[in-house]
Every structure is written in C-alpha cells, then in structure tokens.
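Partial complex: the chains shown occupy the same locations as in the complete assembly.
Residue numbering begins at 1 within each chain, and the chains themselves are lettered A and B in the order written.
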Amino acid sequence: MFYHDKKLQYKVRVEKPNPQFARALQQAIGGIEGEIRVCLQYLFQAWNSRGPQRYRDMLLDTGTEEMAHVELLVTAVAMNLEGASSGLVDEIIGNNTMMKEVMGGMDPRHFLSGGLGAMAADANGVPFNGSWVVSSGNIAADMYANVMAESTGRALATRLYELTDDAGMKDMLSFLIARDTMHQNQWLAVLEELGHGDMRNVHPIPNSFPQDKEAKEFSYVFVNTNIDPDEPSIGQNRRWTQGQSIDGK
Amino acid sequence: MFYHDKKLQYKVRVEKPNPQFARALQQAIGGIEGEIRVCLQYLFQAWNSRGPQRYRDMLLDTGTEEMAHVELLVTAVAMNLEGASSGLVDEIIGNNTMMKEVMGGMDPRHFLSGGLGAMAADANGVPFNGSWVVSSGNIAADMYANVMAESTGRALATRLYELTDDAGMKDMLSFLIARDTMHQNQWLAVLEELGHGDMRNVHPIPNSFPQDKEAKEFSYVFVNTNIDPDEPSIGQNRRWTQGQSIDGK
C-alpha cells in the first residue's frame, strides 16, 4: 500500500523559467534513462519477487522513492514552463551557448497538449514505453538491469547539470545525482552478496562528474520509505544500509 | 514524497493458479484502461496543477491509491502464474467455456521474459504507452478524461469478473470495481462543482454490473493516502469525501 505527503523530497527552485530546459528535463521523466522507468522497474521486481525478502523490501523502498523523483522533475518542468505562453518571455537562453546549440526550441506539445505541464514522454516527445521495465525473474539479471538504469540515469543527470546555468536546477540535479550514486552502490552491493564479484572501490558511473558537486549528504544514505513500525523493511544491517559503501565511502 | 508499507490495500487470493487469467489481468495493469495509466494520469494532473488546491490534493490522494491497485494486480498475476512452468499443470481451464474461448493461451513472455512475473504491458503483450497519460492543463477536460478512464476501467474489471470462476479473483475484482465506482463519482462531483451539469443519481458505468456484487463497503469511501497530520489534504468536507454520492448513495 502506498502513501504520500505534500512535501517534496528535495526543494525545487527555478531562478529563471526556461521552456527549453523543461524539454530537456523530460528525458529524465519519461525517457528510457528516466525516473518512471526505474520507479516501475523496482516495484515490478519487488512485486514479482519470489526470492529473499530483504531484496524485495529494498526494491519496494527504493521504487517508492523513485516516484518522488518523478514528482520533483514534473514540478521542475512546470516551473520552467511558467510564462512560456505569455508572449512576453524573451532572451530565455541568454548567453548559454550550449543550451542554444542543443535545444532548438521548447517541446510544442508542452503548450499545445499540456497547457504548460509535463508529459509522460522523453525530450523528443516520444512517449514512455513499458517495454523498458525489466523484471526478468532472475535477481542477478535484474540487478545488472538496475545498475545499467542508474548508470545511464546518472550520466543523463550530469549532462542536464552541465546544460543549465540555473542555480536552482543545478541544486536539484546535485540531489538526484547523489541519489543515483547511492542506488548504483545498492544494486552493486546485492550483486556482490550474490557472488557477482568483489565490488570494493568501484566509482559510480560516470566517473567524469566531480563528486564534490553532488549533494553528498544524500549520496550514502538509504532512504527507507516504509512507514510501518510493525513491519519494517528487512536488511537494515546490510551493506546498502550501513557501513562502508561499494565505492569505499 | 511517497511512502509505503508491506500490506496490500485488499487481500489477494487465488484458489487455483490460471496463467490464462494472468494474461487477461495484464489488461488492467498495463492496458489503456489499466491502473498504471490512472496512477500516472492523476499524479501528473496533480503535479502540473495550477488550479485550486483541493483538486490537486484529491488527485494526489487517488493517484497514490492507484499505485496500490497496480500492486494488487501484479501480485495476482504472479500468483496465477505459480507453477505455470512446471509441466505439471493441467486442466487449468476446466469447464469454464468462456475462458477457453477468449484466451488461447498464456502470454508466452510471462514465462520467456518474466520468469513467471507480470509485465508493464496489456493482455496482448503490447507495452504500456505514456501517450495515454492525459494532463491537458484544463481541469474540466482532465476530469472528463478521468471519468472516461474509470468508466472503461470499470467495464474492464466487470468483464474480468465475468471471465473467472475463481472465488479469490472475484473477491479482489469486487473491491477494484467498488473503487472504480467511488472514483467515477469523485470526478463527476468535481465536474458538477465546476458547473458541468447536475450529476445527481448518475449510475456508475457500466450499469449492467449488479452493484450488490461490488465490495460495497468500499464504494463510497474516499481513501486518503496523505499521512501527514500537519498538512492534511484540503477538501475533506467536499462532496467526494462526505455526504450523498453522485449516484444518490
């Protein structure tokens, strides 16, 4: 069973709305590297699970967290679209040459179909596709799928970070990058526990992003979204919830 | 922000696993009339909302509930697939002529790709498609989209009910049908409040299903999934949370 409150997991602040960046953010919502994918992937793996309870619980905890990431990003898209139809916006890109190169315009459907709201689609307006949700019935294969999703997801987030000059957006992305670090390490820890190699000191992918730009206080904390004191998630003393992380931190 | 516990919103019981019925249930998971669609649709409408807070809160509450419905159905699929690869199952359809007619076999991908787990796809294995998630930026248009989703969703659930002889599955479906009744009435109440007609005594669609087969104790209860005592959902005294329902009950 699922619950919510009206808080966001992390603050979302946009200094200057930018509908082109809204388009870019869609990749992290409805793209193959995005948050809807990992949310559904972890939850389907949990619900389909016939294996050890502690993996099922971890998947439920993190799958639930990912829904909060979708929430952050949709909120960020809506804020970046603020005023986009007023006819008064100008110079939204300013001197950011890179943004100008990469993004030719906003997604026209953000205005035409969404009335300045986010969609369940990627940066090109291609809809989210359920085929991306991997739940194979094999825990090790699933964990590789999860590491892969978090690796390409973290690469995407660092590229979005590079694309924007907006301090608010950089701040939100530093949080999401930190969570990707944590989640990569989680799934690697499971692989290690399953006998899939000794993963000590593995750096999160991509290693080109300077970790001091991460919101580091969130990079090594397991987020327990289970609110039931009587039936807590199992595995609180496992490698993904305490002690040294996979990457040696 | 989202949370969960390890309970299901309603009990899921399967008397005799039936992989063909598992296939049929997929329509209610990843089909256009299914629960992933309404889950994402209500949440996107909430997150994109620039309108009255009380509608936003209701959408968040119910969107969160829909994720619990996905959970119920995925669990039901996995239970119906139990033993499907053992080579020992026989006569799973028995004397249910209708089932035999409608379903030619199980979804081969339930075994080949899912290892006897559910997928984010419909009854034909066609993946969930993000284009079905309607969030138009117009609250009235969105509410018609929601009534339509719950109408076709309830029609689907009653047809699944008709298709199965399994008492456990019928029980679960009677709960989901009851929730569809409630949700149809909710969105109609908003339309009424917005000036879109006088909706009194409107029977939930489809009206061919005898309401005494619903789990009626859940047909007229708003499920508040907001767990924050300090910031409760607004609108607790509205027509969708108390008093006579749209359909006069």
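Simple rule for what comes next: contacts are C-beta pairs under 8 Å (C-beta built on N, C-alpha and C of every residue); 3 or more make two chains touch, one makes a residue touch a chain.
The structure displayed is predicted, hence computed values, not measured ones.
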item: Given 2 placed chains, full-complex copy number; value: 6
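One rule holds for everything that comes next: only the chains that are shown with their structure count from here on.
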item: Centre-of-Cα separation between chain B and chain A, whole angstrom; value: 26
item: Residues of chain A touching chain B in the complex; value: 1-9, 30, 36, 40, 43-44, 47-48, 50, 57, 60-61, 64-65, 67-68, 70-71, 74-75, 78, 113-121, 127-131, 133, 135-138, 225-228, 231, 233
